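Right, one structure below, let's go through it.
Note that one protein chain of the assembly has been removed; the remaining protein chains are unaltered in position.
And then subunit A:
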Amino acid sequence: MFITRWGPLRLYPYANALRAPRLWRYQSTTTAPTPSISPALLGRARALAAEHAQLSKQLDSEYDIQLAKKAGALSNIAQALNGWEAANNSLPELQQIFNDPSTDAELRSIAADELTSIREKLSALSKDLQTSLVPQHPFAEMPCLVEIRPGAGGNEAALFAGDLLRMYRAFCKRKGLRANLLKLDSSASGVTEDQIEEAVLEIDSPSAYDAFRCEAGVHRVQRVPATESKGRTHTSAVSVLVLPNFPEQGEEELGAANFDDPSSDYYIDPSDVRTDVMRARGAGGQHVNTTDSAVRLTHIPTNTVVAMQDSRSQHKNRAQAWQILRARLAQQRRDAREEEIAQLRVSVIGVAKMGRGDKVRTYNWSQQRVTDHRSGITVHHLDDILQGGESLDQIMTSVKEWLKTRDVEGLIADEEAAKAKSKNEAKRVHQRG
């Protein structure tokens, strides 16, 4: 049978695919550049995969929970590298078959098809490999708080903030995420959710932070306000913050959330926080029966202020104010760290970080569309988006892809910066010697 003529191809893992009937065609793709991965990243992946192999061997002889955890964290990288290398290694062989003048036409055509398909696969595989190298966001597995606050634009902004709050609540409902309105300052009567001054939505499901991370930033609305008599379109903005939420219980499980340990990143020294409770001037105690339960916390070093007055219970207001304060400080510390890293990167490859003040998305009423300025996606189902429907998923997914790409770029920049640094050092040593 004709398969025997292709003996050498059996070595290659995609040999089975060759048995499928193929169309006869020559393609120029054979000369297209192979999708490549930065040598710096590849080097790093190989080192980590080697470490994984070493750990697995150790685990075979003696099980150790710490080692197992470490190996588990690296197994993604090892797997991705395996897949990438298998595909990548088959390329030269196919190329050789293709280039060999003695190869008969049918075989050449099959080799050409294979080359195309493997190159396609390779680009996906190298993406996998690259993303496997991006360290997980430290808050990724945590539940989160989503803070919504109107920016410029007065009533319109407050109304739009209400729209966004409804959108996220509907989204959570559809996705089965536990959402709970922690704080609502509404500018109108205090009894409606239409116009809001500030809202904090607690999303109490694991990994909610990762799911909502792509929503942080300034959301812009363009529409004709109901009160506008001349039919002019107004532009207003609402800022959305996504913060890690540290639940009161089970803190031990969340490594990052170690508040009581002064050496932890998330430790808050209680003496840095001033607590103010609402007190009318004059006599207190039995003399008055106040209903003020407001609590205001001020983190003095950063001047971060959280005021809570939603509940009649001061106890509850205090607890929730602490919850929000912790989330804000943790995010601030994380932002500062990311800023540092971003500064380094800008100097190497000029990847600028999106700041929290950057406009991320525009909701346009007259065109019934939403455009995300990071991924560049435009979706026309405005209503579905505002109802937290699948069109919102579509946008969020595109932003997550964008985030991934950006993370990989950052990673490459880091590797290159490290390489440049070691080269410089070598040079200096050389010059001195």
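We adopt the following convention: contacts are C-beta pairs under 8 Å (C-beta built on N, C-alpha and C of every residue); 3 or more make two chains touch, one makes a residue touch a chain; residues count from 1.
Please note the rule applied: contacts and distances are computed from a predicted model.
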The complex's invisible chain, by UniProt name, from "DNA-directed RNA polymerases I and III subunit RPAC2", "S-adenosyl-L-methionine-dependent methyltransferase", "Cytochrome P450 27C1-like" or "Cytoplasmic tRNA 2-thiolation protein 1": "S-adenosyl-L-methionine-dependent methyltransferase"
Contacting the left-out chain in the complete assembly, out of A:Gln222, A:Gln314, A:Gln332 or A:Gln394: A:Gln314
Residue of A:Gln66, A:Ser102, A:Thr227 or A:Ser271 in touch with the missing chain, whole complex considered: A:Ser271
Full-complex contact with the absent chain, from A:Trp84, A:Phe98, A:Tyr209 or A:Trp322: A:Trp322
Absent-chain interface as seen on subunit A, which is shown: 188-191, 248, 259-260, 268, 270-271, 273, 275-294, 296, 309-316, 318-319, 322
